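The complex appears here minus one protein chain, its other protein chains still in place.
Letters A and B mark the chains as written, and numbering starts fresh at 1 in each.
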Amino acid sequence: MTSTILLQVVVGGLLMGLIYALVAAGLSLIFGLMDVVNFAHGELLMLAMYATFVVWLATGVDPLLLLIPVALAMFALGVAIYHLLMARALSVRFNRGMVQIFVTFGLAILLRGAAQFTFGSDFKSVSTSLLAGRTMDLAGVFVPLPQLAAGVVSLLAFGLLLLISRTEFGRALEATREDREAVALIGIDRDRIFALGWGLGAAAVGIAGVMLATFYYVSPSVGANFALIAYVTVALGGFGSLFGALVAGLLIGQVEALTALLIEPSLKQVGMFAIYLAVLMFRPRGLFGTL
Amino acid sequence: METSITRRRRHELIIGAVLLLALAVLPLPIHDVYTRNLIIITVLFAGLAQAWNILGGYCGQISLSHALYFGVGAYVSTLLLTRLGIPPTLGMFAGGALGGLMALLVGWPCFRLSGHYYAIATVVVGEIGYLLFLNWDWIGGATGINIPYVRSVGDSWLWLQFRIDKLPYHYAALAFASVAWLVAWLIEGSRWGFVWRAVKDDPVAARSLAVRIFPSKMAAAAISGALTGIGGAIYAQYVGYIDPDSVLYGQLSILIPLPAVLGGVGTLWGPLVGAAVLIPLSELTRSYLGGSGSGVDLMIYGALIVVVALARPQGLASLIGVRVRAPAGADDAAAA
Partner (left out) sequence: MPPLLEVDNVSKSFGGVAANVDISFDVHDGEILGLIGPNGAGKTSLFNAISGEVVPDAGEIRLAGRRISGLPPEQCSLLGIARTFQVVRSFDSMTVLENVMVGAYARLSRTRPAMARALETLEFTGLAARADTPAHSLTPAEKRRLEVARALATEPRLLLLDEMLTGLTPVEAAAGVQLIRDVRARGITVMMVEHVMEVLLPLVDRAVVLDLGRVLTIGVPTEVVRNPDVIRAYLGDRYAAA
């Protein structure tokens, strides 16, 4: 195994890791706000990918140009999910924790069924795009352009999220996370913050979905794989920490790539799971978790 | 000494016995294979949901890795049969033992995690189990194992194989579900039952009353895992074939608790009511609407879960007058 191959794998892992980080960021945002693990997060990713595919198929527009429209649509969807479902789930008087888990789980099944109903369960893919099939040669390492673009966009989106977290909205988000009850006293409309949080979380995963659609297959079950990795990434980075999601995403991306290379491709997920569990034993709240 | 508690428990036993009798005779007039299968699966899942309920409902640990214990039970019992010729009626207890052991191994590091961290850790553990079994060629890997029909013995209870008439499987499943129910009933009236509810309501007060939380969680895990393992073994014998995609897959870990959660978590009748409603519904929608993967069955199932969870968070069992937990607010494993 040459150093070039190793470097290749590392770069690949880095780029995937950025995508994982973005998906995880959305999840972390939602959890951090209201103690809800969104078990439908993978399905949101799947929806964004299908949306990209459908528009591309119908209009031939390059997926890269669909980034903003899909992100906005996902934002609206996130807000809608909050108002229609999660607001009710939050105000439930019994078994609140379990209700939240299983409501989002039910939503996941519903969305998956809807996708299956609308598109069938065969794999689809976006075959023509500005960057499809092209690679770039970086000092001997061949980097596929779609993946590179995905990584870059993810990083930018992450930066955007971090920026937002520094604005007043971001600080309101943080305050609501720290003390759900007290923020009402300082005039923060909890409901609006939660809805916006859901919107942002969905938009983040939407961006990841658009980029993924340029090089990954689209199917009703594609969300499930990424979802699991997202949960692990968030838990590893620590719920509520954007920075943690980034670090954990990069780490997971590397571990996955290296495990596939050095041990066995079909076991690549075991590597990241093992790391995750190992970290949890010493830091039950993840690497940077504050909750 | 007669109290409202002893009175209620006596009533529960009577109702349970009547229900058992009803379920024992239920399949007798039914000869349609499909319906009989539906009943068996429903009863089995009622038992599995009840087994989960012991850890997830009564003890409050939302474990999403129960497919692992189910699968381990199925595999252990099956391997003992195919490799060592041990009859499954004995092998199932080994399956249960290993299921319980796995639950202990998972519980020991994970119980210190709170709420959502715990839930996700269990999901990950279940997934690891699935991947390991999938790649483990010695036990069949992705190909799975066909459970042989031991011709020399024929239909037999010892070997838990019935080819001509599948009715005995119903009684095996019913026995399993009854044991799970009985264990839940015993626990509810025991020190653990009281102590776990106390910890869920107010862990600080519970500690001040000498409640040691960790050992009892481990006990709950062991019992829950063992029962689930036995259920897996019975399932293996019934369907005749096991592979990671049928007994260890992640969604199974959600499907097992689902009847308990929607029926009424932490109650005696919740898992039964939940199974009675959910399993037939999912099977029927899948058969009539889900053919050729149309996804309609999933949409209905998913919508149903959402609606029930939101409309009746205390569980469907409350609709038939089952005592539910008061709105304590502290009953919120996720907020731990």
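Methods note: contacts are C-beta pairs under 8 Å (C-beta built on N, C-alpha and C of every residue); 3 or more make two chains touch, one makes a residue touch a chain.
Since this is a predicted model, take the numbers as computed values, not measurements.
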(message) I'd like to know which visible chains would be in contact with the absent chain if the whole complex were considered.
(response) B
(request) Taking the full complex into account, find the residue in B:94, B:195 or B:299 that is in contact with the omitted chain. (result) B:195
(request) Can you work out which residue in B:206, B:242 or B:275 touches the chain that's missing from view? (result) B:206
(message) Considering the whole complex, not just the chains shown, which residues of subunit B touch the missing one?
(response) 1, 3-6, 189-191, 194-195, 197-198, 200-202, 204-212, 325-331
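The rule we apply is simple: only the chains that are shown with their structure count from here on.
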(request) Quick one: report the Å distance separating subunit A from subunit B, using the average Cα coordinate of each chain. (result) 31
(message) If we count contacts the way the header does, which residues on subunit A are in touch with subunit B in the complex?
(response) 31, 35, 37, 85, 88-89, 92-103, 105-118, 120-121, 220, 224, 228, 231-232, 234-235, 239, 264, 266-267, 269-270, 273-274, 276-277, 280-281, 284-286
(request) Spell out the part of subunit B that touches subunit A in their complex, as residue ranges. (result) 62, 109, 112-117, 119-121, 123-125, 127-128, 131-132, 134-135, 250, 254, 258, 261-262, 265, 293-306, 309-310, 313-315, 324-325, 327, 329, 331-335
